[in-house]
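As you look at this complex, bear in mind that one protein chain is not there, while each of the others sits in place.
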Amino acid sequence: MDLATLIGMIGAFGVVLAAIFIGGDITQFIDVPSMLIVIGGGLAATLVRFPLAGLMGAFATGGGVAFKHKKVEPRDVIEKVSELADVVRKSGPLGLEGVTVDDPILAKGVQYIADGYEPSFIKDSMERERDLFIERLKEGKRVFKALGDAAPAFGMIGTLVGLVQMLANMDDPAAIGPSMAVALLTTLYGALVSNVICIPICDKLDAKLDTEDLNQTLIIDGIMQIRENKSPALIREMLIAYLPESQRAAFQEAA
Amino acid sequence: MDLATLIGMIGAFGVVLAAIFIGGDITQFIDVPSMLIVIGGGLAATLVRFPLAGLMGAFATGGGVAFKHKKVEPRDVIEKVSELADVVRKSGPLGLEGVTVDDPILAKGVQYIADGYEPSFIKDSMERERDLFIERLKEGKRVFKALGDAAPAFGMIGTLVGLVQMLANMDDPAAIGPSMAVALLTTLYGALVSNVICIPICDKLDAKLDTEDLNQTLIIDGIMQIRENKSPALIREMLIAYLPESQRAAFQEAA
Amino acid sequence: MDLATLIGMIGAFGVVLAAIFIGGDITQFIDVPSMLIVIGGGLAATLVRFPLAGLMGAFATGGGVAFKHKKVEPRDVIEKVSELADVVRKSGPLGLEGVTVDDPILAKGVQYIADGYEPSFIKDSMERERDLFIERLKEGKRVFKALGDAAPAFGMIGTLVGLVQMLANMDDPAAIGPSMAVALLTTLYGALVSNVICIPICDKLDAKLDTEDLNQTLIIDGIMQIRENKSPALIREMLIAYLPESQRAAFQEAA
Amino acid sequence: MDLATLIGMIGAFGVVLAAIFIGGDITQFIDVPSMLIVIGGGLAATLVRFPLAGLMGAFATGGGVAFKHKKVEPRDVIEKVSELADVVRKSGPLGLEGVTVDDPILAKGVQYIADGYEPSFIKDSMERERDLFIERLKEGKRVFKALGDAAPAFGMIGTLVGLVQMLANMDDPAAIGPSMAVALLTTLYGALVSNVICIPICDKLDAKLDTEDLNQTLIIDGIMQIRENKSPALIREMLIAYLPESQRAAFQEAA
Partner (left out) sequence: MDLATLIGMIGAFGVVLAAIFIGGDITQFIDVPSMLIVIGGGLAATLVRFPLAGLMGAFATGGGVAFKHKKVEPRDVIEKVSELADVVRKSGPLGLEGVTVDDPILAKGVQYIADGYEPSFIKDSMERERDLFIERLKEGKRVFKALGDAAPAFGMIGTLVGLVQMLANMDDPAAIGPSMAVALLTTLYGALVSNVICIPICDKLDAKLDTEDLNQTLIIDGIMQIRENKSPALIREMLIAYLPESQRAAFQEAA
């Protein structure tokens, strides 16, 4: 679980809900047609921009990564890889059969080695999956960005619709306030969807893109080294050289 | 048909119409002079920016591509091209006469081969059409972008005109509400035109630009290979090498 | 005449005027002090940004080009140049004396050849004029951009002045509506000046920059070829090679 | 004096003042606490962004250049430099003692030559001053940009403070209008400070940066040529080659 995403989002909705409860009645803030305009309209306008299949996939991947993706420390990857290299050194590729690996990408690479695939096949296959994963993250970022733009726009459209209806029927002055309250709800929903959900997730995916690219490249390079039977110490040395200056520093400090 | 565009646009208008019907009376939302200001004014301001002939063409092409253009999978293009290469191998260029090809650009290339044109002529001629098509798509994108900027501006201008008229004649308090409702309609129209039609189509054309450029280049290269009588297997290999990493991956996975 | 600019601008003002007339009384929309704030203030703020002499020149050139400049088709330039080359071939440079040339830049080049100037002088002189013309167009674009930014800002300033005056004197409730109507006029004027005049002209000048640069370079190169007595067919060939891919295609298609 | 800056700024304030006087009473528009919020707050927020000493210097330099700096025509610089070269040719460096030079930078260079300093010292010293001057102009531009952003923000903050005070004390309905008028004053002040003073000066400094860099480089190069006793004609030729194409053209045209 990515705790920051969860805590942040719960916190943001929490303070808004707290303000609503302090002010009185939450039913004043629930209006299904208003939700339909903002969420339905926003999704529909996003749909125009993307191919149908891609939208769902990007949505799912993006959401999943933002919430569930555990941050993998490059340091842990390097430790794990040199551990695995040690196993191969001692008991050959078949020794990997008994090892349990948590990271699904590393696990796949280990399986390839245990199954005795050619290095070029392993490299192609793993790089292909990394590229597809990165591509889906990017698409997910674009989808959340588009939705974060469309939701406030439909919030404003909904408020305009509500205002026109209210202004056209002003016979009962007592109804003006509540009508206008309902009209404003779409603007509120749009602001919430955009500022609490879409923009932060879009930024988070952007930050994850770089670290994921680095981590998976590290894993692929490590697996290739293991496959070629390099010594654990050498692998460790080489992988550290891949890290950007600042991360390498952090790594060496801990070493 | 590009279903995503159609579903998205119908959905977006649908939720707004639903909100209008739930609130009561759709006639409150129809005002022909307001439509004239937003659509007429928006188109006129767009017209200043572009040459007259180009505007209509770009509008038509852009709209057509956004709604009707079927997405062609590079994979299908490659399969079809190697199929055609097989025909040529077996029964010579004249064998292509009996083949039906759906894609109009591929069909044109096949016709060129069957008619025995020189390779350099075929290449020049097909690249020229690809460039013109891409150029029209870009112009279409610029037109929808300009209209998407101009429509909300004229929506605001229309609302200001309506407000001035309302404020200058406040003798009858009962008329204030309905007058203001009408004044707000132009802002609503402007927001709808921009957010439901123009910006999404502009984004869609942007996304189609890349895939169209790739697909048509693929087709041209495939046609050139067929014309030079290369073997289907070789053509397949070469075309795959043209694809960007992520698409090549998807292709090989399926193979 | 550039019909698109004229039709577009008349159309945009037309729909706004129509909306005003339908709503009643145009005198409600005319307020000389409000016009002074928006146009005078906008021009004054633009003046701070530019040197005095340059402003007037850029204003005149920009406006002139946006409205009057006839679009010259590269194809026509090339045809005309090869025609002139033919004349020189047949009857020598002096044969150009009797030829009438519409385009003023081409006419100047023809005059230089007829007068027997050195190639290097002709080239320097014509390139210098092209550069000055392009420079003035760019300056014109910057001036209209600055005015398009300043006009709505002064529209808002005018509305704030009007609102403060209205709010400070609310003794007569009947005067509130008309006072606010007048206050809103500056915002309306600012939006019109910016969206109907300045931004579209700025965009148009931007589009003309590229085509003008290409056309005048074409003319200069053509004149140089004629001066050096190249054959019309050769000149035609060389000039076509100057065109960007898409325009070259259009040209060859017509050939 | 830079007349455009002065005329523009007086004109912009003039039309606003005219609108205020036509509407009645200027005392309605003067509110010292509101001025404090916009100008004091804006300056304070700008102060956070810059080191204290730099702020004052940049403010002074920027303001001085925008208002007082006379535009120096490159042509005049070149003429003056070749004149001075002629003097040195005829009567040696000491002949410069009797010459009066208006431009302070050129005058300093002339003094260096008359005093017989080494070329490398003169070059270093003059380039250092040019760099410091350009650096101060850039800093000035950043300060006016920051103030132009902060002033409207504090205008809005001031209006919000005023609105809250007004809304919390609505016992006397007659006071609502005037209170709101005062609340709006900060927004008006912010818009004026930003649109009439800060943004135009920022743009002007941006335009001056390029011409100043060119002019001072011209002067330094000219002084170096004089110091090395080059002939006036040669110096003239070399300096013209430094100018950008468009200015060189203008120069040669006049020659």
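Letters A, B, C and D mark the chains as written, and numbering starts fresh at 1 in each.
Keep this in mind: a residue touches a chain if its C-beta (ideal position, glycine included) is under 8 Å from a C-beta of that chain, and two chains touch if they have at least 3 such contacts.
Worth saying up front: this structure is predicted, and the values here are computed from it rather than measured.
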If the full complex is used, which shown chains touch the chain that is missing here? A, D
Only one of A:Ala4, A:Met56 or A:Leu234 touches the unshown chain, namely A:Ala4
Under the stated touch rule, tell me which residues of chain D contact the chain that is not displayed. 33-34, 36-37, 40-41, 43-52, 55, 124, 127-129, 131-132, 134-135, 146, 149-150, 153-154, 156-158, 160-170
Those residues of chain A that touch the unshown chain are 3-5, 7-12, 14-16, 18-20, 22-25, 28-29, 71, 174, 176-178, 180-181, 184-185, 187-188, 191-192, 194-196, 199-201, 203-204, 207, 245-246, 248-250, 252-253
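Definition applied: only the chains that are shown with their structure count from here on.
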Partner chains that chain C and chain D have in common: none
Please identify the chain with the largest separation between its CA centroid and the CA centroid of chain C. A
Type of chain A:chain B copy interface by residue overlap (half), same or different: different
Between 0 and 180 degrees and rounded to the nearest 5, what angle rotates chain B's CA atoms onto those of chain D? 145
Chain-centre distance (mean CA atoms) for chain A and chain B, in whole Å, is 30
Two-or-more-chain contact residues of chain D, please, as numbers and ranges. none
Viewed as a graph of touching chains, is the assembly arranged as a line, ring, star, complete set, or other? line
Once the touch criterion is applied, which pairs of chains come out as touching? A-B, B-C, C-D
